[in-house]
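Note that this complex is displayed minus one protein chain, with the remaining chains in position.
Labels for the chains are A and B, by order of writing; each one numbers its residues from 1.
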């Protein structure tokens, strides 16, 4: 597809500096806060009931990531989610570990049913679990390719009116009207924790500035995958890869996207 | 001013290894724990009500950073703060995101009114919000220069008897009797999350060993800014800058401080 559009959205993220309100897990909080700054946004991590509505109200996107969920945090996510819906602020949901326990599957299903989610970003196992399409999740990792994952994504998109973005070797982005494949990325990205959560933050930053959420999600994942490719060239292991990945996101130029984004619009 | 004094305080931090009890936010906990070790102190991160008084009692400084606050954590901060006051252990407060929500403004104002704070370290927006002097905070970022921030700092220092340390392009350190400017630092420091929180930890380490809290704060910020300058020379992006910054803090020699600290005593 037209990479100029992707480059243009990236430029808009940098210009508008969207504020991304994260209610997210303890493991990746530092990474996703830094990533938000590096791609051009402003992060805020906040979960207190007392400030949920007010904090959400000033955000340009709400990111719900129940990776280290408990009752209190889920409660705050619901308060924030309802406020975001009331104000038309888009929500990105990362259903970390859905399928691993009944509790995780239920919490994420409830979010999908009770909130209007702009984009659901997960791995194959998580999305398959939520779609009732099988898939195997060990802890928070998807451990095998899921047959028919594309049609599961399209069914989920239809059912909830949300963009469904599945990251993996090939990223799949489905909405009611469209289907994209993104072939940027590098296998090193699976060697560190948090790349899934980071890709969710990327989607949040792009959705905050572009109303075509499917296009925004595809653009976000192309940019992140491209940063992964650049980082892989200079890494000597997973930890130096992580440093290089964050640097590459910050140093990503629209021109690189023009030349190297690999997004296919199928529908 | 006399850089020998600053170098001497740094040497004292390394010799005395102050224990810094942090009750701090989830985003930066790893960074501030590491920074504490690198500058020469010992970190402990603890928040359980059951051990608050006992843990605070063995510390040389208490650092309160309600960046990811909630009711329970604020409660623990109050217990620790009262104990610190009772024992004469200095408290450094980092009012993360004050001004962004009413709850954050209130929690931090309550700390200032109910506890004896040795040093308040924030950005321009946060301090202006607490001083009722305007300032704009988006999430946890100060987004514009505040007119009259210097006099706001001096008024706050007068009102609460605390050192008020504002970090930015030029750091401003005000107390009832003194005013310092620190011109060390590098713009890269704004490209990662947590440099504000880290500067608070630096202030805590220096205040733990030097009774002139304004001088200690100025010295801490000069050392941290200097580490930032050194790190910026070798960084290829924000994430490699962060690694280099922490290395530079650990490798900072009194001699470098002697030559390169840029602190001006105005009063």
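Here is the rule we use: a contact is a pair of C-beta atoms (placed from the backbone, for glycine too) under 8 Å apart; a residue touches a chain by one contact, two chains touch by 3 or more.
Only a predicted model underlies this, so the values are computations on that prediction, with no experimental measurement involved.
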Which of A:4, A:86 or A:239 contacts the chain that the document leaves out: A:239
Pick out which of A:69, A:91 or A:130 touches the chain that's been left out of the picture. A:69
For review purposes, identify every residue of subunit B that touches the missing chain, sorted by number. 19, 21, 26, 29-30, 33-34, 37-38, 42-51, 54-55, 58-59, 72, 242-248, 250-251
Would you write out the residues of subunit A that touch the absent chain, in ascending order? 25-28, 30-31, 67-71, 97, 100-104, 138-141, 191-194, 236-240, 242-243
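Operating definition for what follows: only the chains that are shown with their structure count from here on.
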Whole-Å distance, subunit A centre to subunit B centre, using C-alpha means? 33
